[in-house]
Structure formats: C-alpha cells, structure tokens
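Yeah, one chain of the complex is gone here, protein chain that is, but the others are all in their spots.
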Amino acid sequence: MEDQKLVYMDHAATTAVHPEVVKAMIPYLHNHFGNPSSIYSIAREAKEAIDSARAKVALSLKTKPDEIFFTSGGTESDNWAIKGVAFANRRRGDHIITSKIEHHAVLHTCQYLEKQGFSVTYLPVDQYGLVDPVELERSITDRTTLVSVMYANNEIGTIEPVKELASITHEYGAYFHTDAVQAVGHMPVPVDGTEIDLLSLSGHKFNGPKGTGALYIRKGVRIDNILHGGAQERNRRAGTENLAGIVGMGKAIELATTGLEEKGARIRAMRDRLISGIQELIPHTRLNGHPSKRLPGNLNISFEFIEGESMLLLLDSFGICASTGSACTSGSLEPSHVLLATGMPAEIAHGSLRLTLDVENTDEEVKYVLRTLPKVVSRLRDMSPLGKQAT
Amino acid sequence: MEDQKLVYMDHAATTAVHPEVVKAMIPYLHNHFGNPSSIYSIAREAKEAIDSARAKVALSLKTKPDEIFFTSGGTESDNWAIKGVAFANRRRGDHIITSKIEHHAVLHTCQYLEKQGFSVTYLPVDQYGLVDPVELERSITDRTTLVSVMYANNEIGTIEPVKELASITHEYGAYFHTDAVQAVGHMPVPVDGTEIDLLSLSGHKFNGPKGTGALYIRKGVRIDNILHGGAQERNRRAGTENLAGIVGMGKAIELATTGLEEKGARIRAMRDRLISGIQELIPHTRLNGHPSKRLPGNLNISFEFIEGESMLLLLDSFGICASTGSACTSGSLEPSHVLLATGMPAEIAHGSLRLTLDVENTDEEVKYVLRTLPKVVSRLRDMSPLGKQAT
Amino acid sequence: MYSKTVMDHFMNPRNVGEIENPDGVGEVGNPVCGDIMKIFLKIDDNRITDAKFKTFGCGAAIASSSMATELIKGKSLEDAWEVTNKAVAEALEGLPPIKMHCSVLAEEGIHQAINDYRARRNLAPWEEKAHAHHDEKEDCGCTTCNTG
Partner (left out) sequence: MYSKTVMDHFMNPRNVGEIENPDGVGEVGNPVCGDIMKIFLKIDDNRITDAKFKTFGCGAAIASSSMATELIKGKSLEDAWEVTNKAVAEALEGLPPIKMHCSVLAEEGIHQAINDYRARRNLAPWEEKAHAHHDEKEDCGCTTCNTG
C-alpha cells in the first residue's frame, strides 16, 4: 500500500460506528448490563434503554414504538417478514411477488419458499432498475399474500415506487413488505400515510453496530415468529436482547436522521462531482441506475473492457475502499444480478464499480479518487485483450 | 432502596461484559469496521478478527474452527439446530425427542414443529431433574431424526448425561443436539470424544456481549439454513456479521475457560456455604436440582408458604439481584415448568428462588445474603395465609 | 414495571394481619395459581370498621390487598360492594395488564367477605357482576382465564 490515507467510499457495504454511538453503548456493556426480562432495578434500566431506542426508531419511521421489533440485522428482518407472512397466510394463498433486483436476503428467502411449495414471481425492472407498477398489477392474484419490493437498491441506488406498489398490493388484499435497509438513515422513510405493512432496516448501514436491525410490523399483520423461545419483544422475537447493540442503533438512527436533508444535499453534490468527473476523464463508461430517483450517496459506473475485482484491488492499493456488486456476494463469480436485470450484458456488468459516499467524505477525497481512478482503469485496460480502441 | 451496594447473584440470567472484553470490542466498532465480506484491507482485518474468534470458540470446545458458526445468541442457535435438522431430514423421519425441562428456546421451537406436522416426545425427568437414558431408548424409533437434551439446566443447574444420551441417539441413526448455553464457560464442555452433533452456546452467559452466540455443527450433519441471504459463515448463516460482538465473545470465552477448574472450585465453595446457611437459618425449604451433578454456581431453593416474585422484589430492595424461574419467563404467571417436571407441587414451585454465583461474588456477599434472606422470608410468611406453623 | 404506589403498598402494606372474631371472612385464589387472598372484616351497623388481609402472592397481589382494605374501611357495605377491581387498580396508579387479575382477586375477596357476613346473618348473598376485565376481553394472563 502506498503512503496514502484511507478513502472509504463503500458506505453501502457497512459504516463505522459513530463515536457518540460507541459512547452510548459502553455503559450498557458493563454497568447497566441487566437482563431486560428480569425484575430488579438494574434490569429495569436495561428495559428502559431498549424502550427508549425503540421510540427513536419509531420516530424516524413516523410510527408507534409498539410496531417496532428488534432483530439481529437486515437479513433476519427480511427473512422474518417474508417467511413469517408466507407461512402464517398459507391457507389464504401460496403466491409471493418480489423483484429481480432484491438483496439476496430477500431473493434467497424466496427461493427457499419455492422449495417449500410456494410460487414466487420475480418482477422485471427497466434499464434504470425501476419496478413498473403495471407489472405488479399484471402478476398479482387473489392467491398472492405478500409483495416485497425494496425501498432503494443497494447496488445502483434506484429508489422504487413503493407507495404506489403498496396501494396496488392492498387493493388485492395482500401484505406489502419493503427492504429499506439502504434507505433508512439516508433519506426520509416515513411509513405513516403509506400502505407499507412491513419494513426492514439494519443498524450498520447508518453508523450503528453490525448485528442490529429492526422490523416494522403494522398492527394487525398476520405473521409467524421466526425465532421461538422466551417472551422478549412482546412475544414476537425470542432471545435475550442485544442490549448495547439496540442502544447503539437507537442513538445511530437519531444522529442519522438529524439534518437528513442538508446532509443529503452535501453528499449528493460530492457524488455528482464524482460522476461528471469520471465521465469526463474516462471513456467507455456507463452510469448505472436512475439519473434522479437514486440514493444521494450512490454511484455505480461500468467500465468497459476491464473486470471489477482487479479494479478494487488496485484502488485498495491506493487506499480507496470501493465495491463491485454488493459485498455479500463478493467471492461469487457471477456478474451482479441487479445489473443483468437492467439489461446490461454480462461482460460489461463484470466491470462495474460502486462508490457510496457519506457525510464524512470530503471534497479532497473526491479529487483524490478522480486523480486515481483514471490511472487504475487505464492500467487494467492496457492489460486487457478487449477493446483496443480504449484508453 | 436501602443504602447497600449491589449483590448480583443472577449470573444465569446474564452477566456483565468483562472489561477486557469491552476493550477488545471497541476497536472493531470504530477503527476496524470493514464489512468482512469486502476485499480491501480494512475488511480483511475484520475477517481475520472473526477467524481468530472462531478459533477461540473452537479451542474451548476442543473442536475445529470450521465446525463453529456464529449466530445472534443461544435462542437462534437452538432454533437453527432443531428446525434445521428437522426440516432437512424430514423425508427420513418426522419424530423429534427432547426433554420436559429444556429452555423455552428449545421447547417453543419443538411446539412450533408440532404445528408443522412433526411429532415430538418430551422425556420426563426424575426428582433431581435428570433425564434417564432408559427413557430415551424407550422413545427413540427409526423415524427419530433428532434428540435434543440440554447440557445443564438453567433453573436448577442439573447436569444431564449427554454423552450417554448422544451415543444411544447414534445407535438409532439420529442426530444429537445439546443446548449448552448454561454450561459453556462454567465447566469443561469438550465435544471431541463425544457423539454430540450440534451444540448451542451464548456469549452473554460468560461475560460476553448479549446478542452473540454460536452453533457447533459437526462436519457432515445434514441441516437446513435458518437465515437465507448473503454467503457469510461459509454460506450457512446469512447476515453481516456482528463484528464487535463476535470479537467480544471470542475474548470472553478465552477468559472464561482460563483457570476454569480453580474458578469452579471457588464458586462451588461459596455456593455450598449459601446452601447450608439457608437450610440452617430458614425452616420449610427444599433444595431443588441434583446434590452433586450440578453447575458450580447454581442454587435453587423453594420456600414454602410464600411466592417468588414478592421475594425478588424485597431482595431487590436490599440490593440483591436474584431470580425465580428463568428471566425469560418472568411476567408469566405459570410456575416453573422445570420444577413441575421434577414432581414438585405448583404451590411450592411458586416460592422458588434461584441464586447463581460467579467468580466476582465474594464471601462478604454470601454473608450479606445470609443475613438478609431470613428477614425477607419471614416478613412474607407473616403476611401469608398459608402454613401458620412457619417462621 | 410497578408504579410508585404499588411499590409503596408492597413495601409498606397497610392492614396486614387477622381480625379476631371477624364478622366476615373471604378467601379467594388458589395456591396452584400462585395467589391466595384472605380478607377479614369487622362490621358495625352496616359499616366496615376494620379490614385486614393475609396474602400469598406476588407484589401486585400484596399491594392490591393493601389498597383494597384501605378503600373499604369506613364504607357502608353497599358502597364497599361497589369498589371494583378497576378502582383498586386506579388507586394503585395502574397495574401491568398481566397483573390485573390481582385487583380482581381483591374485589372478589371483599365480595366473599361481605357475603360471608350476610350468610352469618341468614341474608341472601348479593350477586357477583362479571369482572370488568372479562368484559373488555383483555387477556389478563391468568391460567384460569386463559384455559377456561
């Protein structure tokens, strides 16, 4: 590694825990460590800390605390929402609808349900990664019990029309779930005034600790438990609560949703400078995702003739942390299922780069990336047997 | 609350995170925060930290790291082991055997499986809470795919003959799971040289953070995943890893299993002084659990004519943290299912007190409890319409 | 989980004990369910001049007994009969839902003690009303309600 400070532009993969969040957590590791289910004083303190975190999460979603259930992360929330609703409503129907560009926590859960005898429709997306409500109307039947479409995509940042999709879903008497793991803490995600029935979020995507998450379950939704055992989370999610983690997530969501608009504007400005800089300096690129309906921090660009992993390794050698596809699927050799779903040819999808920015990024860093990335791309293009016309 | 320092004797409910564990965790909250699935350097550090924690857990169980899978706690481990094996082997058989004194994480999971069409046998126990291997042999059939009996009971501390139960299980070609949540970190729990196939443990029971756990899965065991999504934990348990939590649990298990014998002896001595002191000072008591086959820190005594919760509240007013039944079921009005299974009448089960000690407890504290408890018991007995002969 | 008033009545219960030669006694609950309440009344000229209790049960059961005996002391039998479980719970500044049955037990105990007094005088017993919490279909959590 060269003598260069770290430029972290992979905030969609994970974020550092905010120092104030660490500070909020520490007392609940050592001093106030009681089991929230016990009745003595130190345990009651633990219980109050959890209630206060629950109120903070509820506030950020504009809903009531008794509709928030803590989980071990976005993956568990997605699994719970989808399996829980599918099994609890199996008598009414065995059909589930989702989209082709969901995170694996949703897609692999749906594939598991197919093995259990459910039928699943995977809605297509357009070139920008948008689900068309007309497609939903075409697929939904009276056997459909659940529609699950993400709030915003983790790879290309596209923001889906979930409000509209949710009302169509309700017209047909099914439940609507949205994986809002990438959206919460990065844009306003109110559930009030919408017909969203279930919503997943994950703490480590907004400077909370990893291994924390929540599921919003609208009152009255028929859903099975996924973890059975003790009476925690009002009998809905068993297991001794991740006390410090929950306290941390509460603090993190409070920090993240404070001044959300202004932070979003700053991030968007840096991101846009990056995009135009890259497009200016490097030929043969394609911007992936929607030009305006996109998360403020997300940038996803494909570079023809080169492959993503080698790009990441070279960027890492310059101290730049980035991603190709989602981190969860690295190690996989398949090109991104999201990019393929937008109609991109596999060979180009292989050369895609995702940079995801946050408030902590600086103009300096943007400039550094704009100095470094062209070198990296041309070095790899020089090595590539494809597209001699490039560089 | 009177002017009295806190005497925490509820270590079976949960424990404080060890200061060294907190210290080990903090860097993984803020500095080394990478997503272990990413490929750049800071993420590789995260991956290495997880590998090192895995090695520590494996060492304490005398097994190999590739048989250890991290979860969100004991409850998830139990749910995964039982549902995962039941569903994966459904074609071979639909019968599961467990015991009447399991934790709710096991019992409620089994009840859920009954709803899904499985049949479950709940083995009885004797007056000490011991499962009789002969009972297992009587119930097991060639349709049995899983036997799950806990290593040591959380309420009465009885240590079950799991080695013997596991070999009987294997004779019939079924898998053996043990919930060792209360045992790990408090007594040696080697899986090598045993026929245990799956073993659950939970970090917060041995001074690790809450919301961390692991499942040991012997190589070759046929088991379904419980959380679907990314490729974490070698494709077996999806979800971004609880990085700091896992690091903390690794450190905690290392500390807990260092000098285990000597610590056990010290704890046992304090516990035994408490037992004989109570029996000497207070009439109409019964010691629950086995006289020798029991966890070193566990003491469970029933006081006739009075009720447990009011005892806990008064003890709390003297700064003593204790428990009646397990913390997870507090709020429930049922007497402990474990005590009932040992044949104790419900009215006496209601008056049971569990004190669970750890190395941090002192002789001073033992004396204080022996001064306080008789006062508490007689105050409640004076109020009770039962057993005038008492006090 | 308990209000300050519940904790006060639990830590410093009023009217603990028995009345020698009581005019009415009620005993409700079941040791199997974890609570028994025994209410003793001294009645003079249709008025409750003293009330005492002995209770085996949780903090809420003890506090409810204490509050209930306080509430009926000095009242006419008719007025005491109208002291509902809700009134007890409210006077305690609320009880957790799962503990509401303790206040029901207190109401029942008073009713039994009054009817015991009436029986001793060969008067017909007054009739029990359905308990508020049963009307509201709120799950009180007690085994009796849940299983039957």
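Structure notes:
Letters A, B and C name the chains as they come in the text, with residue numbers starting at 1 for each one.
Methods note: contacts are C-beta pairs under 8 Å (C-beta built on N, C-alpha and C of every residue); 3 or more make two chains touch, one makes a residue touch a chain.
None of these values were measured; they are calculated from a predicted model.
The hidden chain makes contact, of the residues A:Ser139, A:Ser167 or A:Ser384, with A:Ser384. Touch with the chain that is not drawn comes from one residue among B:Ile39, B:Leu165, B:Leu339 or B:Val369, which is B:Ile39.
Checked against the hidden chain, the listed residues A:Glu20, A:Glu135 or A:Glu309 yield one contact partner: A:Glu309.
Residues 305-310, 313-314, 317, 331-335, 345-347, 350, 382-386 of chain A touch the missing chain (whole complex, contact as defined above).
One rule holds for everything that comes next: only the chains that are shown with their structure count from here on.
The chain with its Cα centroid farthest from the Cα centroid of chain B is C. Averaging C-alpha coordinates per chain places the centre of chain B 39 Å away from that of chain C.
Between chain A and chain B, the centres computed from C-alpha atoms are 34 Å apart. Annotation for chain A: residues 39 touch two or more other chains.
Across the assembly, chain C contributes no residue that touches 2 or more other chains.
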